[in-house]
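What follows is a single structure, written as structure tokens, with notes after it.
A single protein chain has been omitted; all remaining protein chains appear in their positions.
For chain A:
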Amino acid sequence: MGKFTRRALLGSVGVVAIGALAYGGSRVACRYVPRNHPDFFSLIDVPDAPVVRRIGALALDRAGGAGGLDALAAALAERPLIREALATDCPTTRKGLVQDACAADFAEERTVVVDGWVLSETEAALCAGRALSA
């Protein structure tokens, strides 16, 4: 086995340091870059609770699996009230908009039954998202 020289050591440290710097710098820089894939499910305040994930997993089973988190998020974001919720910073307003979206689902018979619960498609999808992001 060859001898590990001082030059090799410094080189390795340099590579790691540059890599760390690049990664750290990128993370900082990225904070200021508008994102196409926001942390959707945190934004609309769905609690990350076991019961939510369980209902979400059942909803996914019932739907025969979904197209993944991104597809689910994209589908949800097509709903005007959810889009509006994503664009607002106020948690109370967000919550109200999500509730309105659910109420609209119920009124327009967009409901699903998951583990006996009669849910709006929106809330079932949000629970499914939590299950996928867990």
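What we mean here is this: a residue touches a chain if its C-beta (ideal position, glycine included) is under 8 Å from a C-beta of that chain, and two chains touch if they have at least 3 such contacts; residues count from 1.
One rule holds for everything that comes next: contacts and distances are computed from a predicted model.
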item	value
"Phage replication protein", "Regulator of SigK", "Amidohydrolase" or "Choline dehydrogenase-like flavoprotein" - which is the UniProt name of the missing chain	"Choline dehydrogenase-like flavoprotein"
Missing-partner contacts on chain A, residue numbers	99, 102-107, 109, 111, 113, 115-120
